[in-house]
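Excluded from the complex is one protein chain; the other protein chains are retained at their positions.
We just call them A and B in the order they show up, numbering each chain from 1.
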Amino acid sequence: MSPALAAALEGAAKIAFVWGVVLGAVLPNLIWVERRMAGLIQDRPGPNRVGPFGLFQAIADILKMFMKEDVVPMYADRLLHTIAPLILLVPAMSTFAVIPFGSSIRLFDRDISLVVADVNIGILYVFALTSIGIYGLVLAGWASNNKFALMGGLRSSAQVISYELAMGIAAISVFLAAGSLRLTKVVEYQASGTFLGFLPLWNCFPQALGCMIFVVSAFAETNRLPFDHPEAEAELVAGYHTEYSAFRFGMFFMAEYLNLIAASAMMATLYFGGWSLPGLHLTGIPGGVVSIAVFAAKTGFFIFLFVWVRWTLPRFRFDQLMNLGWKVFLPLALLNLIVTGALVLWGVI
Amino acid sequence: MPALSGELVVFGFASLLVLAFALLMVVQKTPVRSVLSLVVTFFGLSVLAILLAAPFIAALQIFVYAGAILVLFLFVIMLLNLKEEAADKDDRPVQRTLGLLVALALGGLLAGATLRAPLPPRGTPTGTPIPMPDEIPALGRLLFSDYLLAFEVLSLLLLVAAVGALLLSKRRFE
Partner (left out) sequence: MTGVLPGVAPMAVPPGAFLVVATLLFAIGLAGALLKRNALSIFLSIELMMNAVNLLFLTYARMRGDLAGQMIVFFVIAVAAAEAAVGLAIFVALFRAHRTVDVDKIALLKW
C-alpha cells in the first residue's frame, strides 16, 4: 500500500470515528441529558415516555424537525436565509479536526496520533472558525426581515466578538507556557511534569484566572445561559432564529450543541490535561484506548457543567454582559498573560 | 506544463474561487452580498497563502480580515440599512466605460510587467529564511527583534484608530 494511500485511509478513518462518535452518540444523548437534567433540577421527571427512560427522545425530536413545514418569510432574502444555518453549522462541525482525543497508538506498523489534523497553527484554526460562525448569526438575523430577529442577531454577534477577545488572550497564556500553538504539544506539555511538586502540570492550576475566564467566555461564545440573549424568549421572541422552522431550526439547534461539545473538548484539552492522567503512562493499544476514555470523561464532565449552569443561573442583561466582557475579562486576561509570562521566565512552569 | 500534483489542483480551485467571487463582489448590487462575496474571496486567498508556506498569515486572513473587519462592514451596512444602488438618470455612461477600460488596461500592463521582472541576481536572500516545516516560532522571533519598533507603533496606531472611530461616530446631543 503506498504511503499516500495509507495516509488518506488513516485520515478518513479518524474523521469517520470523530464524526461518528460526536454526531451519532454524543449529540442525541446530549439532547436527552439536557432535558432530563432540566427535569431533575426543576423537580419534575423530564421526558420519560419515548423509549426506556425517554432515551429515544432525540429521535422523536429529529423526526419532528424533518416533518414540520418549512416557512420562509415573504420579503426575506431567500439565499441568505438558506445559507445562514449552514454558515453556523459547518464551522461547528469542523472544529473537531484539531482536538487531540487520545495519545498515539501503533496499528498496522504505523504510529497513528489520535488527532484528525495536527496543523501547526492549532488554536488559530479554532478561532478562525469561530469568527466565521459570527456570519451565520448576523445573516440569520438580517435575512429574516424581522426587527426582533435583527436585534437578536446583532446582539448575539456583538456578544461573540467581545468574548472571543477575552477567550483568545486567556488561551494565549496557555500557548506561552506550552511553547507551541499545536494542541498536541499543549497536551504533552501538561502530561510532562508537576506544578509545585504535587499537582499535575495542568494549566488550570498555575493559570486559574485564565481558566476561569476561558470557561465563562466559552459560555458566552456558545450562546448558553447565563449569556443566551438570542434565545431570550421573553425579550426577543427567539432572537435570530425566530423566522426559522423545521429543518433549518434543527440545523441551528445542532450547531449550538456541536459548539457546546467542541467548547467542552477545548476546555479539557487546554486547561485540564486533555487525554492524559497524572501517573498513567500506558503505551500501545491499551494506552490509546485508556487515553480516549480519559478524554471522553473530561469532556463529558464539562458538558454536564454546561447543562447544569443553564438550568441554575438566571440570565445576564445585555449591558451587564458587554461590561463583563470588555471591562472585566479583558484586563484580567491580560493580567493572567503577564503573570504566566513571568512564571515561564523564572522557570516555574 | 508542470506535473499534475495535489498542490496544482488546489491552486487551480482556489484561484478560480478568488477571481470568480471578486468579480461577483464588483458586480453585485446589494452591499450585503458584496461583503459575503468578499468573505469567500478571502477564504480562497487564505488557501493560496497556505500554498505559499504562510499558514500563520492564512489563519490571520480569516481570523482578522474575514472574521472581524468584514463583520464590521456588515454591521455598518445593517446600521445604515443600505439597500441596492438605485439606477439614476445621470449614470454617466462615458465615465463608466472609461473606468472599465482603464482598469482592464492597467490589469494587463501590471500582469505583463510583473511576469517579465526578473528576481534580483543575489546569491543568498538577505533576510531571515522561511523555515520549511514549522514557521511560527521564527515569525515570532522576527516580530519581536527586527520589527519591534513597527510592532509598538502598530499598537499605538490601533489605539488611535479605536479612539478616533469612537469620537467620529458619537451622536452629538446638542
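The definition used in the following text is that a contact is a pair of C-beta atoms (placed from the backbone, for glycine too) under 8 Å apart; a residue touches a chain by one contact, two chains touch by 3 or more.
What you see is a predicted model; the values in this text were computed from it and never measured.
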item: Among the chains presented, those that the missing one touches; value: B
item: Residues in subunit B touching the chain absent from view; value: 2, 5, 7-8, 11, 15, 18-19, 22-23, 25-26, 31, 34-35, 38, 41-42, 45, 48-49, 51-54, 56-57, 60-61, 64-65, 68-69, 72-73, 76-77, 79-80, 82, 85, 88, 90, 96, 99-100, 102-104, 106-108, 110-111, 114-115, 118-119, 122-130, 132, 135, 138-139, 142-143, 147, 150, 154, 157-158, 160-162, 164-169, 171
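We adopt the following convention: only the chains that are shown with their structure count from here on.
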item: Rounded Å distance between subunit A and subunit B, as computed from the means of their C-alpha atoms; value: 29
item: Interfacial residue positions of subunit B with respect to subunit A in the complex; value: 32-33, 36, 39, 55-56, 58-60, 62-63, 66-68, 71, 74-75, 78, 133-137
item: In the complex, subunit A residues that touch subunit B; value: 77, 80, 119-121, 124-125, 127-128, 130-132, 134-135, 138-139, 142, 150, 154, 157, 161, 180-181
